[in-house]
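Missing here is one protein chain; the remaining ones are kept as they sit in the complex.
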Amino acid sequence: MPEVVKPIPATWCPGCGDFGVMAALKNSLKALSVPTEETVIVGGIGCSGGIHNFLDGYGFHSLHGRLLPTALGAKLANPKLTVVAVGGDGDGYAIGMGHFIHSLKKNVDITYIVMNNETYGLTKGQPSPTAKVGFHGNLEGPFDAVLTALSVSSAGYIARGFSGAPREAAQYITEALQYNRERRGFAFVEILSPCVTYNDTYQLWRQQVENVEKIEGYDKSDRAKAFSTVLQVKERGKIPVGQIFRVADGKGAPALDKTLLPMVERSPAATDISLEHNLPKYQKLLASLG
Amino acid sequence: MPEVVKPIPATWCPGCGDFGVMAALKNSLKALSVPTEETVIVGGIGCSGGIHNFLDGYGFHSLHGRLLPTALGAKLANPKLTVVAVGGDGDGYAIGMGHFIHSLKKNVDITYIVMNNETYGLTKGQPSPTAKVGFHGNLEGPFDAVLTALSVSSAGYIARGFSGAPREAAQYITEALQYNRERRGFAFVEILSPCVTYNDTYQLWRQQVENVEKIEGYDKSDRAKAFSTVLQVKERGKIPVGQIFRVADGKGAPALDKTLLPMVERSPAATDISLEHNLPKYQKLLASLG
Amino acid sequence: MATTPAASTTPVQAPVPTERVGPPSRPTAPLRDISIMIGGQGGDGTLTVSDLLGRYFHAQGLYIYTARAVLSRIRGGHADASTRAHVEPVWAQKPVQDVLVAFDDDAVKVGLKELDPHGFVLADQGSVKTEGANIYHLPLSITAASKVGNGLYKNTVAYGALSALLGFDVAAARGVIEKRFGRRGGDALNFNLKAFDLGRDLVKEAGLPTPLFTVAPGSAKDHILISGNQACALGFVVGGGRFFSGYPITPATSIMENLDKMLPQFDGIVRQVEDELGAINMAIGAAYVGARAMTATSGPGLSLMTEAMGHAGEAEVPLVIVDCQRVGPSTGEPTRHEQSDLLFVVFASHGEFPRFVLAPGYASDVFEMTVQAVNLAEKWQIPVFIMLDNDESENTQTTPGFDLSKVHIDRGKLLRQEELDKMPAYKRYEFTPDGISPRSVPGMKGGVSQTTGNEHDEWGHVSVNPENRRKMMAKRMNRLELAKPDLPAPHLWGDEKARIGFIGFGSTYGPIREAQRDLKEKGVPTRFFQARTLWPVPKEALATFLEGLDVAFVVEHNYTGQFARLIRQEMPEAAPKLRSLVRYDGLAFRSPDLVHPVEEFHARSR
Partner (left out) sequence: MATTPAASTTPVQAPVPTERVGPPSRPTAPLRDISIMIGGQGGDGTLTVSDLLGRYFHAQGLYIYTARAVLSRIRGGHADASTRAHVEPVWAQKPVQDVLVAFDDDAVKVGLKELDPHGFVLADQGSVKTEGANIYHLPLSITAASKVGNGLYKNTVAYGALSALLGFDVAAARGVIEKRFGRRGGDALNFNLKAFDLGRDLVKEAGLPTPLFTVAPGSAKDHILISGNQACALGFVVGGGRFFSGYPITPATSIMENLDKMLPQFDGIVRQVEDELGAINMAIGAAYVGARAMTATSGPGLSLMTEAMGHAGEAEVPLVIVDCQRVGPSTGEPTRHEQSDLLFVVFASHGEFPRFVLAPGYASDVFEMTVQAVNLAEKWQIPVFIMLDNDESENTQTTPGFDLSKVHIDRGKLLRQEELDKMPAYKRYEFTPDGISPRSVPGMKGGVSQTTGNEHDEWGHVSVNPENRRKMMAKRMNRLELAKPDLPAPHLWGDEKARIGFIGFGSTYGPIREAQRDLKEKGVPTRFFQARTLWPVPKEALATFLEGLDVAFVVEHNYTGQFARLIRQEMPEAAPKLRSLVRYDGLAFRSPDLVHPVEEFHARSR
């Protein structure tokens, strides 16, 4: 086997929450024994988005906000791959917002991890869409991706973790990847990941996170309930985390890649495109034009 | 007064739902006596997006999917104006999705009307984000803008009408404009507007619409309730319409333009930019650079 | 001799056609070149009549060129379409019409200007008020409404009437209807056949002389009638393309629609995405994992794809981007003809990266060059652009059946697993003599790699090392030189000895070829350099071409003479011989637009 590119040590600031997310993702990939060569990490642009450089596997550094269509294209063209898209909250919820909603809607079997630090780390600390009112003069109410993900009817797997609790985060990611492998659809995992340099929220978040799954009577397959619980928890000044929604087995929208390519061996990337292989069918196609 | 551009007769197909929406908007503007010269209609690209050509008032034909930032820029630069953005479901929920969510979040005092026909009319009938599964081979679950709007915490006014019921539609639009004029924030009104040429849903929708406000105990200021009711109505195979959400008086996120420009007379477009007027302050500014 | 052309940097606008009307005087011999225009309101079905006529003449062995002028609205507004049929190959609209079918007065107004003195108008009685010696009013829509039950069938009634007036073979004319509506099932076929017969009856009842004139039969065999967009879709499939993502936009949509029908048969996928940003990035993702991928759009969508073009360039992802040009800037005129994106495409996206810009000239050229484009993209690991233009995309034309034996799939340095296994080290961006690095794709063992839009070292890791930067820039940019032998060569048409030349690309192929034919008849020989690769500029070939010339008219559909500019930029020494001939009013050149300035030059230079 040839010598291949080696992951470089993470270039994040010491203490950055992203280290926790990376550890979680690494553990999840390992736990599921995803082969390195079938692992595709698509990174966004931002501190977070560099993650693929620090991990084993095929890495693709996409454009700011465009990691999702890229990742979907990769998965649709070769559904054998385990595709994980990872980026920041600016990348995903600002410039990438349209693709975020549409990826939930499309429901392709990839996992999307957003490292939410409520700021644009790499450009030095401006407010991101999740920033609180008042952060660096921010006047806009913060965007809650979990609430909005719940509003998209095809969305079947929604979780939020905290990089300060990497074991739970790893658990959500592992289940997300598992959900993908069962070809059930798109999995969205937001991880609260403090930016120690521009928005150090470690202490605050440690106090604020509240696991909804521990709330009496919580039913993660009940979309309306999940929505109202998240709202309630927030009203109490807490941040809802946990496996917030998971569509009941046997329910939910079909995964797009599964519908299009029921047999993973027959995919756009895998099919034989030689002329010999296809000639009779090409001739038929041409003849049909009359 | 100079002779000015005259509205041209609408170029829509006879029977197109958009005629109803236009009538409703016209009536609303009239009902509120909005002066023509203070009316700004920003159109998207699509059959729907041509509406400004058929109405009195300043018209701006924007780019496909970009009507919202344009309209927000116009309002922020001159909050005296009554700004209405009008476009299609493809324009607003496909290519314009990012701006849609962010406009709800920004909460600037404009009204946004989407003419939803579940298709791309002008490009001849492809499935739009709201298209049903199966429509022209569509495999993706339809997007429900009302649900998603509810998920954005700053969103304070959300209604859905039907162009087959233009009186109600006009009522929602009138209230939306009124809400803007009270400087309470962004108002979103979706109007179901059948495309008689590519997706004639008049009969179907007439049967399916159900006004949530008529549901016993409905409280339009309760976001969680609104969300669950909309889900329930849909599960019954109906389309929820009505004034779906309206934040309670005295609650809700502040309107961005009001925060930035409490006095409408002092706005970027209205302020005196002459050197004389500003010289002392410019000198101070330069001096501060030392 | 050497007349100095007018200041070469100022494009000359093609002369604007003037009106012509005339009294009837029917041709007695069968026409060898006929054009029939159908005009009405959007929704009147003018395209259907044009299409039926095209199919009929095609079946008669004639060479066809159909054209359309519609508005960007679904119903209403003036719309017209024309079908030209010729016993010899034909690639453009006829400068005049022989027959006009008018569904309203606007159609008469527009069409009469173009009507040949011997021509006639078939007018829809009731809707058309205009009178005239050569205007025959028949109750097309009234008959359709009352006897077929739906006024919309007036278009097929008109087709029936024409079949009588032009002496069509009735069985063949009905066969065309069967072929076109047979698949749909339901009553469509029967209603259309009925409408056809009613149309023939109307002519008889009106006592019109039949035929007014006839059309000579042709002898074209094994030819197909196809639009540029169809040819592009076919070329993509046959070239091994298996992934297409796009977003609807006129005039590119039909590439997606055609592929949507074809690709699933070949394990391929077509996706309509939420916008063009998504479309191109999704195609990049698919290409990255090894599928041959393409997207197609027009101006506004292309502009939105700008950032991702550079990503494909820097990351070295093979990708084909089709630009079906329309009138710009901005929303412009969505259904009209132009070629004004060239300089944008050549220099698009911030920073510098190599790309190939190809421009086929006619349907079979589109097919061949699309196959080539997919190969080139993968071989050179580079974004490749195919420039079409509105008329080329939408208009159908007769073209020889495609030759599959010429098709050849070249995957370049895409590694096979056995090859990869033997490598001591795999570096995605390894420096090599030709600048192309061996390529592994996800799923391949031992080929793990980093692909990125950041400047990077050979391994794909971010690097700002100045020396590495210089080498990486050279690695990428050198391809523009190295690939030259691989790129579609120009086609040369006309008289080798001529001292007057044309340079053109895309659909101006048609009017230029026709102008050459017309000029030849007038004793003015010309040569035509049909540029098929626009970037890198085919300098060597152009230099040779220009050698024996006094002047070269650079013919293009834009205001600023973009290709001429590009040539000047690359070959300033060629400037004195270049003369821009441009048209930018949304309409295609017709032969006289080109004949006139050439004749003038010819006269002056004698």
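Order of writing sets the chain letters: A, B and C. Residues in each chain are counted from 1.
Simple rule for what comes next: contacts are C-beta pairs under 8 Å (C-beta built on N, C-alpha and C of every residue); 3 or more make two chains touch, one makes a residue touch a chain.
Just so it is clear, the model here is predicted, and its values are computed rather than measured.
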Missing-chain contact, candidates B:Lys26, B:His61, B:Arg184 or B:Lys220, resolves to B:His61
One chain isn't shown here. Among C:Phe344, C:Phe367, C:Phe529 or C:Phe545, which residue touches it?
C:Phe344
Among C:Gly119, C:Gly453, C:Pro490 or C:Pro538, contact with the omitted chain is made only by C:Gly453
Among C:Gly241, C:Gly299, C:Gly460 or C:Pro597, exactly one should touch the missing chain; which is it?
C:Gly299
Could you pull out which residues of chain C are in touch with the chain that's been left out?
8-9, 13, 16, 71-72, 298-300, 302-304, 306-307, 309-311, 313-315, 323, 325, 327-333, 335-336, 338, 340-341, 343-344, 346-353, 452-455, 462, 464, 466-467, 469-470, 473, 477, 558-560, 565-566, 568-576, 584-587
Chain B, residues in touch with the chain not shown (by the definition above):
1-6, 8, 36-38, 40, 42, 50, 52-53, 56-63, 66, 69-78, 80-81, 98-99, 102, 260-261, 266-271, 273-275, 278-279, 281-283, 285-286, 289-290
Would you write out the residues of chain A that touch the absent chain, in ascending order?
11-14, 45, 47, 50, 61, 63-65, 94-95, 97, 120-124, 126-127, 129, 137, 197
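Here is the rule we go by: only the chains that are shown with their structure count from here on.
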Mind checking the centre-to-centre distance between chain A and chain C? Centres are C-alpha means, answer in whole Å.
41
Quick one: chain A and chain B, Cα centre-to-centre, how many Å?
30
Quick check on chain C: which residues sit in contact with 2+ other chains?
274-275
Send over the residues of chain B in touch with two or more other chains.
94-95, 97, 129
